[in-house]
Structure formats: structure tokens, C-alpha cells
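Handing you this structure, nothing more for now.
Note that this complex is displayed minus one protein chain, with the remaining chains in position.
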């Protein structure tokens, strides 16, 4: 029942969905249960407590919504804003573009700050807009923490700093889909009002759970937000939280147990160690790209992403051929270039439950693919560059010392 | 990592989520995959073709949405209607009530036709309304095929007949959550415009996939429907269908493979046999209830449900105690009475991948529970009544003859 | 890939292999591992410690052999005895017969004490033989604790008492395949020298692990035992135990983790509770058989088995038809009558991870089958008799109170 079988493991290096660790697969390998028995609420309670730790919030309220990242976006927006509300949103790549498209279709008044793809959010422009907005017409600033299409990480601390400097009350809504649990994220410290991610990203689960966390200010905003919403309405959740039954509609039992296992693994490794691991894998990837003589789509080091690297191919090469070849010959799954960078970049996702040798295997594969499609990279060059860095930085596995 | 472990199998007789057959659990026991590789579209294509068979439609367009039944409802409504549109909706129990609540919160003008809980939709009232609506102000008739709270199945063929008799162009939107794949359902023959179900019901999968099918007329309506929608927007799907990549956002790889396995099992058994099996299990359950001297919440035979039986307890008994006791002593999961019938009924779900001896085990458990809570049912009486019927009707297992 | 699929769960009531609980299936759902890494010995160490608890021994040495019960038998015999050694062995049914056959083929001098099938070991005969054996020519007494073919449990305490009364040094070798972990078994208290079981019986795992425990006296005997053995040689294990690597050859990683999970479940339920549960299910089954007007193959109450009941059918009925019909119509797996009782008995296995409603479902199925094959049992009669007893004895599930 497999489509297009190939021997050996698939090397999954798209920036989501990512590899699921065996303990999570095991935890999900189960029959359904009555979600109205005492067991499911007892389980859910532990999840809601623990999810706050990975968002680094103590005051936030989490929602585990049976949806995808797109649905989590919609949940963030419709629960806090009213049609016509002015929001500032940064367009820096395909996923920020899709979110802006959603914002517009949800009838918000979106003030788009566009950057060249490969650059981060233009925070100077934000500063100007905030300075000019003495009437506080801007109701929310929406920002993608890590733009998955270009491998650009935005500086959220600065966004918060700007809002504070201008004493601006706008809500700060953050797409943390490809950052939370992989790149340093601090909901409370950075005054994020809504943060969200999806289960299939750094949490290393199957798709199907949109994880949204709302600050007290966001919950307050929800009381007056006039956007139409039912499925995504936080109030329905809050009502059931109060009753202690937690679920306004049926959750996936399997995802709940999978989330429990995923959180246990994260805490066993240590959240800081998880982030350090992503930082290491990100840097190693960039060193390989450099060794190959290729450019990173991300234009400056300050924006380098530790979860995905968008690699620019030379003009005579179509990056789609890289992706296609990787899959048809090496059982290697890479990410396509999207929209403006279609054909120009391919993407290496290096997030989730992943280790160094997996990455090096991928890099060696990319080298062969590049030669296959006509770029005469020196075989072993990227691997060597990455390994030279990794060998000095990989820690011992603490449970095995 | 199990909460509240008990030896032996859990006897899962809530009307959803239901038992998942082993081949489906197996099919889902897998790592993530790149959903942009050729494999996932190839798989998806087979699912979309086959889902039409279980909805009995050739002209319908299916959508497999990463959501629950509540989200599927929202998809049906927002894609076909505009705020302020008049719709007729039947209130006959908790789930039709919740759908009506959603309809109202989505700003439709809902004309509610209420029945006593335990009775079916008042189709005479519908007839009058259709007759009076010479201006065709009614844009849609919304009906729950099988009300899960009371065990009432509505007659959709009659609804269609009434619409036809009055040449009324209203869309017919049907919640088939606890009917499709278990109770006879004929999308094309009955002129249903949107039909929907959830993966965790008769399809016997985990929760997480809302399965929606739209008629050509519904798709046409979608072009002018002004309800705000993004996550649930069919257009995004249709755009990706055209491209052959199928997914506007990330699906659950596991649910797709699970659905493939579930469909394979359904076709192996034969859809007609599946429906006959549910009919048999429903009747057996009702015979047991009768033997126990208890009343079915469903007031007339014409409305008897083959997927769930709501059993009324004597006035001196609280049906919640039945459910609680079943779980805490017998590892038996029954459904609570909801809202108006809370405390008055408990529910036996008999849908999905289930066989006769499983049901008889459940019935024997209910008998003990009833005695535990103070109703002196004769032990074995319900089992005997059910078995007397079953022994004459269970077919040989065709693969084993 | 399933052979002879049928909807719903298979009702597995053969006396082994038995139902595997979900947590054990989950624990086994894993890739291979290097069994020479520190992880596998660390895991193994916990298993060897815990297996002693279920054998109720502190001085015994356990061996987890990649084999079946037949292999475990061979391990017990060849490690402790030399060709030509005289052993006393009881023939009371098919499995004791098979063990005797093995003993003879391994060239021991077997003094067989035969009983009518349905009766226990003739301990009076043993007493006579021990009394007469002033030269201590009998090197071992071999006894099956629970004869799976006839549902007969032998009294091991009495065997030990007889050996002690005669100050007889013979080794006591016990087949506990269908008793250990289900029927009270006390290795140390009863002075058992070798006890053994298989993973697929009361431990509720897949087949593949023969679990053997040797007393210090048995280990001493192993030093001089001249039976040829290599694969089954305990010395190879002991050598690796000493090195702390535990395995002379490759174990099944999956079974080791499965065993860990199975032991955890046993301890969570409590070994005494597990045994009480089997006692309850055994009695309930016998009450049903009585209500059906059928005879238990086991002739006296003192031998009644709590893990399997061999039910005698009336002369005009072939018990194989019962088994066949159960499988082809009801997805119910019962045990055949074997050898001398072929055609005369069918067997209901009620061991392993099983609960009361599962058993009642089975009993209701047996009732229908009996009518199918021409025995006019009153439907519900056995279920009622069993339930009347169970309702008074099933404890609350302790984790759920």
C-alpha cells in the first residue's frame, strides 16, 4: 500500500512535515477512546500545562485545535480582531504572503510591509508606522517568526522593543510554525499576544494539531473581536476548560498521546539543548552551502534560519530539477522553491527530531544531486565543511556518558 | 503512559469515536512524508475517487479537510451561503442544536423547526414552509441525517421529495456524521447538495478528517457565497485539484493512508453488507432494550437509528451513573445523555468496525451495570433477545466459507 | 495483507496465543537495535529481576530463550539430566503427552503415570513410586501444572509434599506454560527446580520467548548433566550474565521491550489481582457450561483450570464443527479438542489480558454456535449464569475509582 516504494529510509528534509521519532509513532499506535471519559481530560490537562513551557509563557492560555497551521492563523486573527481592523503585516516570502492573503480575505485592512525575498521584516518601516500611528489605529502587528520559504528568521525582540518604545497597544501576533521548539522563542518576555505552531513542524508529530497560545491581552481582545468564527472560537474551548472536560468537539486521541510523548522527549533532551541542536544543524548546513560555492537565499547572517536553508542554484540550473532528482534517485526529500524563488532555490529543512549524521547523509546526497543536474560541486566538500564544524560542537549524548 | 489502565480491551460503545480496525491502525503507523512529492497526490487521487462511492455520488466533488465534524459543518455552510441567507434547520437533539447554534453564529437567518427530542424532523412543517415560500427566500434546508443524541434517523428521501414537489431551489445540506457508511445514504439520488461526515465515525478512523462532498449546484453556489472563509474555502482546494497537487495546506499523511485502508476494508466487506451489518446490530440492540423493559428515546420505529440507541432509564435512576459505572467497573464506554435528556438516557453506539459478539459483550455489560445502579433487569434477558434475532440473521463470513 | 478478513475484532479464545494488550503491541512497534550496546543489557537486567517476581522466586535464575514452549521444555530437560536418567512423568492430556514424547526422544528413561484424560496427575501413584525408590534412581519428576488440552490443574504443593515426605532428591520440573501469571504458582515455596512458560500465554505477548527459571539445585545439576545441548545450554547464558552483556546470541529487541511493557502492566494490576481475575473468569465460564447442560471435561472441581475450560459436546455433535462454525460465522476463535478428545471437546481459553465483558461476548457466541450445530441451548442461559456470578465479584477498576 506504499506509493513509489524505494529501499531504505526516506531522507525527509523538507521543512515540514518532519521526521517523527519512534516513541511518538508508538504512542500514537492505538485505538480510539471515549473523549468524554475522565482519561482524556486528565491527559489533556498535562498537555496544556506543558505546552506553555515550550512557548515560554506562564500567563498564556493554550489551545490545541484540530487543524493545520493555516487554521491556527485563522484562529489567531479571528479571535482577536474585527473586520476592517488595521493590521501591519510583513511580506518576506511565500508563507507570510499566504498569511497576508488570509488576512485580506478575512477583511482586515492590511498594511503590508514588503521586503525583498531573502531579507527579513523591515523593522525600520515598522518603526515609522508605529511612530506615525498616534491614534493607535493599528490593532495588530502580524509577523512570521521564521519564513519557511526563504529561511529567514525575524527578530521578535526588536519588534517588541519598537512597540514598547512607541507605547503602542497593538497586539503582536506571531506565526511560530517553523520556529517554536527549534529556534529560541519567548512568548512572555517578548510580549507576544498570540503565538502558534503546527504539530508537524519542530514538534515532530503528524499534521493535525494547530497549537495556539493567547496572552491575557489577547483573551481580553477576544471578548470584543467581531470576526465571525465558530470552529476556531476560543470561547468554546474556554467554556469546556472551565467544565474540566476540555473539548468542545472531538480531538484526535492519537495526536494527544503523540503530543504527550513528543513533549516528554523534548523535556528529556532539554528545550535549550533542542534549540542548540537546531542552531548547530543550521550552521553546519550553511557551511556546506558555502563550501559548494552556492549562495544562501537569506541575505544577511542576522536572518539566518536554524530550521531551513534556502539554497540558490546557479542561473543555468532549475532548482525543481534538484528536488525531483533527489527524490527519484536518492530517496531524498527536499523543499521546492516557491513563487518568486521557484526554480531558483531548493530548501533543506533541518528541524525536528533530527541528528547530525542524518544531516550529513542529506548533504552528501545534495552533492550528488547537484552534479547530476549539472553543477560540478566537489563531492565531499560540503560534508567536510559541515563535519569540521560539527566535530567540534556536537555534545556527548548525556544519557550515554 | 496510559491513563487509568484496566486489563483487557476497552469496550468502546460511544457513538464516536469508534473502534479502529487493526489494518487501519497499521496503515497509519508510519513516519511523515513530503506531501509535495508525487506519492501523496497519487494516493489522494484514489481517495477522492473512492470517497464518492461511499457517498453514492458520481457528480459530487469531495473535500478531505483536516478538521472535525464541526469544521465540516462550517465548510458546508460558509461555502454555499451568504450572511443573512434564510435557512430552514431542524432541531431534534443536541447535535442538530449545535449545528443550528453554528448557523446562527455564522449570521444566517435560521428558521428552526423544533421537534420533541426523540422524534424526527417535522417534515410537515417543512412542507408548509416550502409551500409558503413562493419567493424562494429559503436558500438552504439543513438537516442532520442521524441525530446522535437521541438515536433518530431522518428520512432524507422525503425531504428531497418535498423540495421537488414545490420546485424549490433551496440547497439541501446534510450532516451525515453518524450515518454515512453505516445507514443507507444516497447523495445523488436524494439530490443532496452538501453531505459531510467525520473520519472517527462509521469510517472507523481517528478524528481529524472532515469529509465533505459538494454537488455541482453547491459548487455553483460557492461562486457567489459571501460568507467569509479561508481555511474552509473550497476554492483553495479546487485550485490545487486543478494543479494535480491536491493540497492547499499540509494534510495528515497518516490519515490519508488510514483512509486508504479503511476504504479498502469497506469495499472488501461491500458497502451494502456494511449497511446490513449496522441494521442488524441496531435491531439487536433495540430488542435487548425492549427485553430489559426500558424505553427507546426514539419514539417511532420509522426513526430508529442503526448507529446509536438512546436508552431511557427509569425516573429513579440517573443515566450518568450508568455511564460512570460502566467505565469504572466494566471498562465499557457508553454515551452520556446530553442536554435535555441528560440524566435520562444513556447511549449505546453501534457503528463502525464492529461485530455481533462485541455488541453482545456490551449488552451483557449493560445488564450488570443496570443492576449495579438499581434497576433489576434480568441478567441475560437482553443478550438472549438480541441473540435470538442475530442467530437467524448473521451471515457467514464470506471470506471464510 | 490479511487472510480471511472479517469486520470487527477477532474474539480470541484459544488457550494461546492470547490477546496482546495495546501497550505491549506499542512497545514492540520499533526498529531493531544493536544488542551489544549498553541499552539492551540495561533493559535485560530489569527483565531478569522482574521475571523472578512472577515466578515467585528469589533464588532462581531466569533464562529468556528465543524459542517456544517446546524449546523451553527441551532446555529444562537437557540442562539438568543425562541420557538414560529415570524420570517420572504424568500423562493426562495432549501437552503432557507431547512433553513425554520429547522426554523419550531425548533418551530419558520415562516412567509414565497415566490418568484418564480429564483427570489430574495420579499423585498416589507418584507416592508409591517415591516410596519404592529407596535408591533414588528417579532423577526428576516432570509435571505439567495446567494441562491445556483438558483444562486440568495439578496440585504442585502436594507433589512437593510427597517429595519431602520421602526425602526424595529428584528434581521437580514444571511446565507452567498455561499457568504462570494466571494460576497461583510459587517456585520457591513449592521447591520447583525448573519452571517454564512461553511468552504467548498468560504473559500476553507474541510467541517467541521461552521463559525458564532454574533453582540453585537445577543449576548444580546442570554442571554434570550430560545431555547434548548447545542452543539451549544455560552455561552459555551464565557466561554472558557474568560479563554483563547477557546474550550468547541475538535476542528479539521487540520481545524484550514487549516483555518490559507486559511486566509493567502485570505489576500495575498486581499479580494477585491478575490471578484473582483468572479465577473469576474461570469460574464464570464453568457456570455457563453448567447452565448449558454440558459437561466439563475436567472431572473434579479440585482440578478445574482457571485458564482453559474443555467443554464436552453431546455425542451427536462433533466439537470440530463448533470450532469451525465459531470462526466462519462469528469471528470467534475457540480451541479444538486434541487427540483422545478430538471431536468430543472444544476449548475456551480464558487467560491473559482479558476482561469480563470479553468473556461474556464469547459465551454469547458459543451459545449461538451450539444452536447452529444442533444443540438447543437456551440463548442467554450461560451468559446469565456467568453474569450472576460476575456481577457480585468484579472489583472496581482501581485506577478509575
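A, B and C label the chains in the order they appear, each numbered from 1.
Note that contacts are C-beta pairs under 8 Å (C-beta built on N, C-alpha and C of every residue); 3 or more make two chains touch, one makes a residue touch a chain.
The structure presented is a predicted model; accordingly, all values stated were derived computationally and were not measured.
Contact with the undisplayed chain is limited, among B:6, B:25 or B:149, to B:25.
Among A:36, A:260 or A:277, only A:277 touches the chain left out of the display.
Interface note for the absent chain: among A:49, A:116 or A:268, the touching residue is A:268. When the whole complex is considered, the residue among A:147, A:233, A:306 or A:367 that touches the unshown chain is A:367.
Here one chain is not drawn; of C:92, C:106, C:211 or C:359, the residue touching it is C:106. Seen from chain B, the chain kept out of the figure touches residues 22, 25-27, 29-31, 38, 400.
Seen from chain C, the chain kept out of the figure touches residues 1-4, 10, 12, 14, 16-20, 25, 27-40, 42-43, 66-71, 73-74, 83, 101-102, 105-107, 198, 200, 206-208, 227-233, 248-255, 257, 260-261, 264, 327, 333, 335-336.
Residues touching the missing chain, restricted to chain A, are 2, 4-9, 11, 19, 21, 23, 29, 265, 268-269, 274, 277, 327-332, 353-362, 364-365, 367-368, 371-372, 378-381, 383-385, 387-388, 390-391, 394-397, 399-401 (touch as defined at the top).
Criterion: only the chains that are shown with their structure count from here on.
Centroid to centroid, with C-alpha atoms defining each point, chain A and chain C lie 53 Å apart. If each chain is reduced to the centroid of its CA atoms, chain B and chain C end up 44 Å from each other.
Multi-chain contact residues of chain B, defined as those touching 2 or more other chains: 1-2, 4, 19, 29, 327.
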